[in-house]
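Note that one protein chain of the assembly has been removed; the remaining protein chains are unaltered in position.
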Amino acid sequence: MSDFASPEEYGLADLLCCAAAHEVQNNEVVFAGTGLPMVAIMLAQQTHAPNLKLIFEAGTLDGRPPEIPTSVGDARCEMGASRASGLFDAFSVAQRGYVDMGFLGGAEVDQYGNVNTTCIGDYLEPELRLTGSGGNPDINSFAKRTVFIMVHEKRRFVENVSYITSPGWRVKKWPGGELVHRRELYGAAYRGGPSAIISTLGVFRFDEQDGHMYLDTCHPGTTAEQIKEQCQFDLDISRVKGQTQVPTREELRLIHDVLDPDQIFIPKVKK
Amino acid sequence: MSDFASPEEYGLADLLCCAAAHEVQNNEVVFAGTGLPMVAIMLAQQTHAPNLKLIFEAGTLDGRPPEIPTSVGDARCEMGASRASGLFDAFSVAQRGYVDMGFLGGAEVDQYGNVNTTCIGDYLEPELRLTGSGGNPDINSFAKRTVFIMVHEKRRFVENVSYITSPGWRVKKWPGGELVHRRELYGAAYRGGPSAIISTLGVFRFDEQDGHMYLDTCHPGTTAEQIKEQCQFDLDISRVKGQTQVPTREELRLIHDVLDPDQIFIPKVKK
Amino acid sequence: MSNSKRITLQQTSEIIKDGSSLTFSGFTIWRRPMAIVYELIRQHRKHLHLIEVNGGSHTEFLVGAGCVDIWESCWVGHELYGKYGANLSRKVAEKKIIVEDYSHAEMLFRFVAAASGAPYAVTQTSLGTDIHNPEFDMLGRAGLRDGKRIAQHKYQFVDDPFYGAGAHVLVPAAKVDIAVLCVQQVGEEGTVRLNGQCYSDPEVARAADITIVMAEEIVPEEYLRRNADQNAIASFEVDYILECPFGAHPTGMFGRYDVDGSFLKDFYGATRTQEGFDEFAKEWIHGLDHVSYLEKLGWPKMLKLRANTAMNYCPREKKGGN
Partner (left out) sequence: MSNSKRITLQQTSEIIKDGSSLTFSGFTIWRRPMAIVYELIRQHRKHLHLIEVNGGSHTEFLVGAGCVDIWESCWVGHELYGKYGANLSRKVAEKKIIVEDYSHAEMLFRFVAAASGAPYAVTQTSLGTDIHNPEFDMLGRAGLRDGKRIAQHKYQFVDDPFYGAGAHVLVPAAKVDIAVLCVQQVGEEGTVRLNGQCYSDPEVARAADITIVMAEEIVPEEYLRRNADQNAIASFEVDYILECPFGAHPTGMFGRYDVDGSFLKDFYGATRTQEGFDEFAKEWIHGLDHVSYLEKLGWPKMLKLRANTAMNYCPREKKGGN
C-alpha cells in the first residue's frame, strides 16, 4: 500500500527523519530537541500519530507549530500550543513521568548508549569543548525511552565515551565511577533508557538486560559488516532484521512541502 | 497637627486597626492575612505608606484592591495588582526574604509570642479544634517582623500555649521539645520575630534577647495593672510608654467611608 | 481531537471511588468543585483521604457527610462566613477522623514537589512549632505510614550542607490519586485557562495521578490555543472534563460570580450539630441534581452574585439593586 520512494528521490536526512518518525506512537508525550528531531516528530504528527503531544524544553506543552521552529526557544513554538510557559514546567512534567519518548542528538556514543556532547578528549585537557549537555541528560533521564539521531563515523562510535553527558544503559556509579546498570542507579526514576540510535548508516537498539548496543537495520546501500567496521567496539550484528524502511513519497511531500520547505534542517535532493 | 478623634467617635476595632497601621513603614513589603489586618494595611497605604507593597497569600503580589477583599482568595484581590498568580509565588517570595512584615491573628498567645490557632486543650484530646495553622507560621517564619491582632482575655494570654502553631521568640527544639531562642533554630532564615501584639487592651512588644513579652502602651481606659491582671503569666509592665495613640478623624473617615463602608470587618460606632 | 475526555457529573463519582485520595482546586471559599462534592455525598462515598493545600466549605460538606477518614491539610473554615470547620472539629473530638497538620507553605511545597516529580521539598518554615512535634504524627500513630502513597515519615530534619544556612525541614511530596478542579474554561482537549489568582491549581493538577476538570464552559480548544501563554494547565495533564455552570456555588469564581455568603453562613450555622448538617444536606443535596439545585437557589440569588465582567467581581454598591 505504501508508495515507497526510489533511491534517487530521497536523501540521507530524509531517511533518518522518517526512521525517527517511525519510532513514535500515537498519543505519546514526546520531548524534542532542536533540529532533525523536531522535523521527525512533526512528521509523525502529520502521519500516524496525530494525537502525539509535543514538548519543547523552553516551555511549550503540546505544541503544534504551523511553521517549523529553528530551535525550542523560537517564537514559532507558541502558536497553536496548549500551553506556553517555561523550563520549570517542561522539566517538572518530564521528571513527574509524563514523557514517553525523548528525541535527541549526540556527538559520540558508546556500546552502552552513553552519549557525549560535552568535549572531545580528556575533560580536564579537552581537544575540543562542545556545546555542553543542554537538556540531553535530563530528557534522557526522565523519558521512558530515548531516540538519538547521529552522524556515523568510526571515531564517534566508541567503546566508552570520553565523557558521559547523557546516560545510557550502563552508567557510572559515583564516587567510584564503576559501570553499573542504569536500573541500579535510578530507583523510582528508572523508566527505561535509549531505545534506538539512528545513525547515518543504520538503526541500533539495546539489549535492556546487558545494556549492549546491537544493529537492528541497515540503511539502503550498507551491510552489517560495513557498519560493524565503523564501530570501535565489537558491534552485535546477530540480530539484524534487514533494511531500514525507506521514505514514502507522502512522507517526502510532507517533509519538503509542508514541514521544512525552506530546507532549514533537511536539504532537498537534486533530481 | 493630627486631629485625634474623641472617645465616642471610635470603637475598639478602629483603635486596633489604626494601631496596626502605625506598625507599617513606607516602601515595605507586607504580607496580610484576612480580616482586620487587611484593613489596617490598606489604611497604611492610604496614609503614611503609599509605596507599601501588599502580598496576599493566595497569590497577589503588590495588590491595591479598590474594594476590600473579604479574604485573600477573593476576586477583589486581583484588580490593580502588579501580579496575580498563586501560592507558590507568594510563599517563594516570603521564603526568599522579601517580606518586611506579616500581619496576623491568633486565638492564644504566650509570654514568648508563640501563637496558637490550632486547638484549645490537649492536641490529642482537644476541647475545641480551631481552623488550623493556615499560613500563620509561614508568614511569621519568613517575615522580618510580625504583628498580631488579638482579642484580649485572660484565658488567651497564657504562660505557654497548648499548641505552638506560629513561632514566637522561644520555640521548641525537636525531637526533645525544649524551649530555645528562635535564633538558635532558624539559622539563615532568622530575620526577626513577632514585633507587636495588638490586643483589645494594649500593645505588647518583646525583648529580643530574652524573648519575653512586655507591655508597651495601654489602650485608653485601661491601666497597666489591669492589663497585667488579664495575663496568666507575669507580664513585664516596667517599660510602658503610655497610652496607645487614638485614631485621627481622617483615619476614621478612610476606614468607614473608603476602605470598609459596608462594615465587613470594622463596625461603625453608633453616635 | 476527539471529545473522549468528556464525562457527566454522575460519572465523576464512579472515577472517585471509596478510599480514593483527593485534592481540589481553589482557595478556602473560592473555586471549589461543589457540584462534584454534592454528587459524592449523594453517592455516599466513604473512606476518602483528603490532601489539601487548604480546606474550606467543600471540606466541611464532605466531612459532615461522613465521606472522609483522613484530612491532611492546614486550615478549614468559611472565612468571614464561618469561623472554623464545625463538622471537622466535632469529628476530631469524636475521633471519627484522622487529622494530619502541616503548615500552609508546607502543604504547598509538598504539592510542588509532587508536581515536579521530587520525593520531598526542603524548607525553613514553621521550625520550633508543634506542627513538627513528633508526638503529633497522626498517620504514624495510626500505623498508616507504608511509604507507598503515605510517606514513611511526616518530616525529616536536616542541616543545609551547601551554604551552612542551618536547620531545615524536609516535607514529603503529596501523592494523591485524583485532583478535582473547578475552573472558568477548559478546552475540548483539556487545556485549562484560569483567570485571576490561580491558587495552587497547576500544581495539584500535575501532582495527582488523575485530573478531573469541571468548568463553567467547555470552549473550542483552538480558542485557548490562540494565546497559549495565558493557559495554566496543558491538555495532557487533564484526564476528564465536564461543563457545569455555577458548579462552584456557594463558593465564588473570579470573573463569574461571588461567594454566596448568606448560604455559607446558614451552612456554618447548621453544622454546629450533626443533625443540623444532616438537615441541611437533606434540603440542598439529597434528591436534587445540579439543575434542580440551581432552580432552588433561584434567579434573584444568582443575579445578585454574578460578577461584573469589567471588575471580575460583584461590586458591593450594586448588591442592593437587584
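As written, the chain order gives the labels A, B and C, with residue 1 at the start of each chain.
We take it that a residue touches a chain if its C-beta (ideal position, glycine included) is under 8 Å from a C-beta of that chain, and two chains touch if they have at least 3 such contacts.
Given the structure is predicted, the values throughout are model-derived calculations rather than measurements.
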item	value
Options C:139, C:173 or C:281, residue touching the unrepresented chain	C:173
Per the touch definition above, residue among A:59, A:102, A:202 or A:247 touching the missing chain	A:59
Residue of A:130, A:158 or A:240 touching the missing chain in the full complex	A:130
Chain B residues touching the omitted chain (full complex)	29, 50-51, 53, 60-62, 64, 78-85, 88-89, 91-98, 142, 188-189
Residues from chain C at the interface with the omitted partner, ascending	117-124, 147-148, 151-153, 156, 160-165, 168, 170, 172-173, 175, 194-198, 229-230
In chain A, positions touching the absent partner	34-35, 56-60, 67, 70-79, 84-88, 91, 94-95, 114, 118, 123-124, 126-138, 141-142, 163-167, 171-175, 177, 180, 182, 185-190, 261-262, 264
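Everything below uses one rule, namely that only the chains that are shown with their structure count from here on.
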item	value
Chain-level touch network, classified as line, ring, star, complete or other	line
Taking each chain's C-alpha mean as its centre, the one farthest from chain B	A
Intercentroid distance (Cα basis), chain C paired with chain B, Å	27
Rounded Å distance between chain A and chain C, as computed from the means of their C-alpha atoms	41
